[in-house]
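A single protein chain has been omitted; all remaining protein chains appear in their positions.
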Amino acid sequence: MFKYLLKRTFQMVFVLFIVSVIVFTMTSVIGNPVYNMLPQKATDQQIQEVVVMLGLDKPLYVQYWIFLKNAIRGEFGRSYTHFVPALGLIVSKFPATIEIVIVAMGLTILLGISLGVLAGARPKSKISKLIMFGSLAGISLPSFFMGMVYIFVFAVSLRWLPVSGRGEIGTILGIRTSLATLDGWRHIILPSMTLALLNIATIIRLVRAGMMEVMRQDFIKFARSKGVAARKVLYGHALKNILIPVVTIFGLQLGELIAFTTITETIFAWPGMGKLLIDSITNLDRPIISAYLLFVAILFVVINFVVDILYTFIDPRIDLNS
Amino acid sequence: MNQPVKHGRMRIFLHSEFFDHYKKSPTAIISSFILVTVILLAIFGPKITVQNPYDLGSLNLSEAFKPPAWMDGGDSRFLLGTDQNGRDILSAIIYGSRVSLFIGLVGVLLTSLVGITLGLLAGYFGGKFDTIIMRIADIQLAFPSMLIALFLMGLTGPSIRNILIALTLIGWVRYTRIVRGEVLSVREKEYVDAAKVIGFSNGSIILKQILPNVMTSIIVISTLRVGSFIMTEATLSFLGVGVPISTPSLGMLCSDGFKVLYSGLWWVSIFPGLYIVIIVFAINLLGDFLRDELNPKLK
Partner (left out) sequence: MEERNKVLEVKNLKTWFHTFKGVVKAVDDVSFELYEKEILGIVGESGGGKSITGFSIINMIDEPGIIETGEILFEGRNIVRLSEGEMNKIRGKKISMIFQDPMTSLNPVYTIGKQLEEILILHESLSKKERRNRCIELLKAVGISNAEKRLKNYPHEFSGGMRQRVVIAIALASNPKIIIADEPTTALDVTIQAQILRLMKKLVRENNCALILITHDLAVIAEMADRVNVMYCGKIVESGYTRDIIFHHLHPYTQGLIGSIPGTDTEKKRLTTIEGVVPNMFDLPKGCKFAPRCAYRQPVCFEEEPEIRDFGDNHRAACFFPVREGAV
């Protein structure tokens, strides 16, 4: 176990190193933030001052070394547009993002798994065909389009739910979140539904495929021949077997969800880190872009690690040491 | 000379199990019908639309915000209504679909070329080259492709060329993995040794044995990929980091229309979005059919 942890930690550091190099290279080589910060008629003198201020006059490897040293200390410099430390800004936006991600994840687990199991248990039934048609439609719907439709139907036409923004924030179990208030929930429904749609559709297809595979196995027939009722065969014997691929996908999907918050948050003007990223990309706000990318890189690496550990609990055949 | 052969092949195709299943699958027929229509509209669109939506001179601000023709205040010239500049939505959609389809198709072409080439090279040379390529692929797969695309587009700026580069960079891995896997397995097989004995070179063996074997996978992946690329492009354009303003794609039309959605002018953004959905849905239906027929093991 210890050996495994050591190996994994080394791998994680390696991946993060590569990411830091890529992030640095891309942000340094492409685009010039100087012009974004200055009026169009800036003099050469002014330009030079900004270049020195940002440390852009030093050689690239020196710049990378400074970047890396600072990054390890959590310093990515001040945002060019917000004039506050970049990482602090991202961390302050993180709760808002994680809120919609959690609600979307909940929706995915609830709908994705149950509909997938239903469709996989009886693949030839009408219900199953309907679910599959729906999920194919689901993966064909761009999430921004879904967001637009939700806004038009539920917010603009029916006026049931607010158009955009994050709702009132309350405190629950010492955590400050909009999930603690009714107003918060009213605001969060549409963004999380938008965010969850693609995931639900993907999970349905996966669970169904896994289910069909498992239902063909002998141990399912053997369980039935023991007199286990059909429902229990489905949820007891089959489901635990398909949890293995599902957990993998959930790990990946969690990453996708975080990536797709950029779109959802833009549509619903949700003050999270996704919207912050899009704004920073438009303004070429390098410190924020770098900080964001390394922040989510760490997040993904940790998620992958947790998924691997989860495996061992679900699948007795996996031995981390081998 | 070629005629009889071609004729023969056509006949074989028409009598194949594949074609038989195709005839019996309503979803396959409907989806391919939709796609042919979409493509024909894109090709001949400029000849049938009522205006060129890029030509600012043909726009008339007094015709702005007309609802679809069947609604109160609709104008029969503008079937799906007009936007804030008096631009005909239907014309804009047809012009926009040209951009979207171009990016989807050329993107997949480039991606598959790059991916297949890298896969052949990685499998053929093996060793360090292989390790490096596959390691890059692993790291890349740990990150959501949308995020990579956003990042690349944000840094390189909106343009069709940059979108194609970004799509290629996020899409090559799948092809490379499949082709490389096939190269490795073909290298193991006995008939390759037999071919070597006869005197074929390694390169020609690989091309002759491997490409036919992976063709079905590539066809299926590519079909589905056209749909996902069209969606990625639309999303990037919606976020303002996709196509430049001068060549609006369907995604950008949605983005433009989104600004007036709150005022209840839904048709400006919903129709372009719906057209994306129709195209992508048809592609996915066809892709699913192809997968079931050609390569059911592919996920």
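To keep things simple, chains are lettered A and B as they appear, and every chain counts its residues starting from 1.
The rule is simple: a contact is a pair of C-beta atoms (placed from the backbone, for glycine too) under 8 Å apart; a residue touches a chain by one contact, two chains touch by 3 or more.
Everything numeric here is computed off the predicted structure, so don't read it as measured data.
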Omitted chain touches shown chains A
Residue among A:Trp65, A:Phe222 or A:Tyr235 that touches the chain left out of view:
A:Phe222
Where the complex has a chain not shown, which of A:Leu182, A:Ala230, A:Ala269 or A:Ile309 is the residue touching it?
A:Ala230
Cross-chain touch to the chain not pictured, restricted to A:Lys69, A:Lys129, A:Arg176 or A:Lys240, is A:Lys240
If you put the missing chain back, which residues of chain A would it touch?
124, 217-219, 221-230, 237, 240-241, 314-317
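Following the convention adopted for this analysis, only the chains that are shown with their structure count from here on.
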Using mean C-alpha positions as chain centres, tell me how far chain A is from chain B in Å, no decimals.
24
Which stretch or stretches of chain B touch chain A in the complex?
139, 142-144, 146-147, 150-157, 227, 231, 234-235, 238-241, 251, 254, 258, 261-262, 264, 266, 269-270, 273-274, 276-277, 280-281, 283-285, 288, 299
Inside the complex, what are the residues of chain A that reach chain B?
15, 18-19, 26-27, 30-31, 136-137, 139-145, 148-149, 151-152, 156-157, 163, 209, 252, 255-256, 258-260, 262-263, 266-267, 277-278, 281-282, 284, 289, 293, 296-297, 300-301, 304
